[in-house]
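Missing here: one protein chain of the complex. Every other protein chain is in place.
Order of writing sets the labels: A and B. Residues in every chain begin at 1.
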Amino acid sequence: MEATVPGHADTHAHGHPPSGLMRWVTTTNHKDIGTLYLWFSFAMFLVGGMMALTIRSELFQPGLQILEPERFNQMTTLHGLIMVFGAIMPAFVGFANWMIPMQIGASDMAFGRMNNWSFWLLPPAATLLVVSLFVPGGAAAAGWTLYAPLSVQQGMGMDMTIFAVHILGMSSIMGSINIITTILNLRAPGMTLMKMPLFVWTWLITAFLIIAVMPVLAGAVTMILTDRHFGTSFFNAAGGGDPVLFQHVFWFFGHPEVYIVVIPGFGVVSQVVSAFSRKPLFGYASMVYATASIAILSFFVWAHHMYTVGMPVGGQLFFMYATMLIAIPTGVKVFNWIATMWRGSLSFETPMLFSLGFIFLFTMGGFSGLVLAMAPVDVQMQDTYYVVAHFHYTMVAGALFSAFSATYYWLPKWTGHMYNETLGKVHFWLSLVFFNLTFFVQHFLGLAGMPRRIPDYALQFSEFNQISTIGAFGFGLSQLLFLYNVITCIRSGPKAPAKPWDGAEGLEWELPSPAPYHSWETQPTVK
Amino acid sequence: MLRPAGLLVLATVSGWAQAEYKLNFQEPATKLARDVYDLHMGMMYICAVIFVIVFSVMFYSVFKHRKSSGRAPATFHESTKVEILWTIIPTVILLLMTWPVTKTLLQMRDSSNAEITIKATGYQWKWGYDYLKGEGEGIRFMSVLATPNEQIHNTAPKGEHYLQEVDNPVVVPVGKKIRVLTTANDVIHSWFVPAFAVKQDAVPGFIRDTSFRADREGIFRGQCAELCGKDHAYMPVVVEVVSQEKYTAWVAEQQKKMAASAADPNKVWTLPELVSRGEAVYMQNCVACHLPTGKGLPPVFPALDGSKIATGPKAGHMEIVINGKAGTAMAAFGKQLSDADLAAVVTFERNAWGNKTGELVQPSEIKAARK
Partner (left out) sequence: MDIPGQSPNNSPARRTRLTGLLLASVALALFIGSILGGWVSVK
């Protein structure tokens, strides 16, 4: 894809930059690497999406129609791993790479070569996961949460998954080191921390979360690996261990992980809502503190994923109270977004539609999260479709919608062309309707007692499963409109000015569209 | 304009709540389940009110503050007063929720003074029950999915209780406090009965507990609620709550059955007797992995038809069935089945499909091999 071609009028003395395939393999340019991340993440989104449609096809009716139960479990496991680690996280790292240097007035990321490695670790990891479907015994089938002892029991697909998780973790950690170092050290003169765009703030906070918890995930899967092959008994009672230890270590990673997935999205929404309200973000400092509070609190709530393991009631109470606390800063953010809109001058181009959709639907996910936080009620919901509904509201209508918002918002800057606005709006409305059709009914399935991770179910769950499957196919097909719009925008379309959105603020809008291959070679001064 | 809209939403939501359980929890059968139901309804009302208020404001803004109306945008962008207000109000709402939730949780976790204690053991892929204390003490049985394979594979129409029926349900008397201890034989399972608001993970190597007191008779169906491998969807929990008199009668009947099947340890069985009993045991315990055809799903579930173990020395065959195979899904059936059943199933496997050893195994040989 040609955002910009490396210019030969560069003042840099690095000879002829490579072209063709080698350009992409050896690049240390943040825009190229951002582009690689974004295409990779979209490809993984389609792969994970096809797995979702396979799952929903099997669930269209009770009985086994297309998958044997073990294959079904492999699908649910890989769908989760691919969407979280292959689609959503790389998408936001792609936005970070493209936008952070431009937004802080830096010419590139702090560690260019490490940036290249961070990306190129991803395709081998993804290959390991997909290929594991075809080895003897098939892929890992313990759910993306990989609980022991089930994960210790499985075939070589589990070893491939563990290896892939290590590689993905290293990629994220290196990327985060780069992001923190860049933000802390390379800001343009005059850009104090409290003048940074909120997208940069949210990524700064997220990067700290990643460095804190990805190594812990690596520890957890390493312990599974040694239990499997090297005679340890971390998770085996007969050897003095405890299966629940895995859950504690995993969720200590797992809860901050869900904030890693959504906090950069908060940053995008803050910027987009402000731009299309033509009004400064309400309560900038408050938004920074609220995001930091959410991040810090996220370390204290992990066992709300484990209310039914049999922990002492005091433990349940602590984690319940801590989880309820997170609702407060999250609420503050929602109120601040609405206050930003209030008495602004609103227009509803596609980026704004997706951000508004985020606010509406992520908040619904927040409500189901609050219900789940209540331990005695959670006992009914744990491991049922209510939980599945909750996290798809926060991760799809949340993180994914904010990723769409970001893409439409910044496409003109990356490509130099405007995308097709009508098609963008159609993409939004179809996604909104089909998303809700797919996942709203799953709340009822959970309430009625339908467990997760089952390929087959009792007859009373039939109607809502059918509706959900139809919604899923509609949602999946709608994403092809997005693909078409993006490709068309790259290749052609009306020329985009430096600032296509009249309410937008930020250094990136002072650069031409498309942004030059090397930008801010001379740092701007921020007043 | 907001008030009628809000009332309409509440009316709709409560209409749904009254509807059959398809939109809400199952009909509660214990006081605790009723409390959980009410707690959830309370939370839904609070969330609905907050939702309506917050999004009325947002949609008002969407309509009234459009650029096309021509008004210039305001410029305000902070207010400490307002920030404090919308931090304090949610905090107060959460604090108000705290006491009812805490009270219900404390009640839920109190399993003291139970009248009957039952241990539920999760296996891949069925439940085993041991009545440990109280009336019925000593009764033990396995509880296996009763839905026929043909229904699962769509060659026969599905019955009313598809996937939620078992051969031997748990039977308890109404109105008595029942303590349920959970554990597992292999991986983590979870014992879940929605009508009782009971869900307790079954962790191998550890014992957890929960309790319930059913306040009406009936049959209550639940499922395993922790992914435990291939047939996680196929190991339901069924609890039959009966009157005290029916319970006492059931206990007597179970004790008689157990005495009968314990069988005369000195009886010498014939080959046809063993094969026919063994086929029944095989169909209940082994087909999930090794299939009715004995062909299995290699390499994970080896074929028994033509297998070296099933046609080779009897000792090796008995050993693997009694003790399982570490590091694989092959469970130690010595812990689950009686000597007679083990002898029968081994004999069956050695004489079924293409296997024609002509050999048989007596229950006394199993007993001797159990060291």
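The working rule: a contact is a pair of C-beta atoms (placed from the backbone, for glycine too) under 8 Å apart; a residue touches a chain by one contact, two chains touch by 3 or more.
Since we're looking at a predicted model, the values are computed, not measured.
By the touch rule given at the top, the unshown chain touches A in the complete complex. Residue in contact with the omitted chain (choice from A:L38, A:A87 or A:A218): A:A218. When the missing chain is restored to the complex, the residue among A:L245, A:I296 or A:L317 that touches it is A:L245.
Residue A:L184 is the one among A:L184, A:A285, A:L477 or A:A498 that touches the chain not shown. Residues of chain A that touch the chain left out of the display are 107-108, 110-112, 114, 173, 176-178, 180-181, 184-186, 211-216, 218-220, 222-223, 233-234, 240-242, 245, 249, 252, 521-522.
Following the convention adopted for this analysis, only the chains that are shown with their structure count from here on.
If each chain is reduced to the centroid of its CA atoms, chain A and chain B end up 33 Å from each other. Against chain A, in their complex, chain B makes its touches with residues 21-26, 35-36, 39-40, 43-44, 47, 50-51, 54-55, 57-58, 61-62, 65-68, 71-79, 82-83, 86-87, 90-91, 94, 97-98, 101-102, 104-106, 108-109, 151-154, 158, 160-164, 182, 186-188, 190, 192, 194, 197-201, 203-206, 208-209, 221-234, 299-300, 327-329. The touching residues of chain A, when paired with chain B in their complex, are 62-65, 69-70, 73, 136-137, 141-143, 147, 149-150, 153, 155, 236-238, 242-244, 277-286, 308-310, 313, 316-317, 320-321, 324-325, 327-328, 331-332, 334-336, 338-348, 356, 359-360, 363-364, 367, 370-371, 374-377, 379-380, 382-384, 444, 447-449, 451-460, 463-464, 503.
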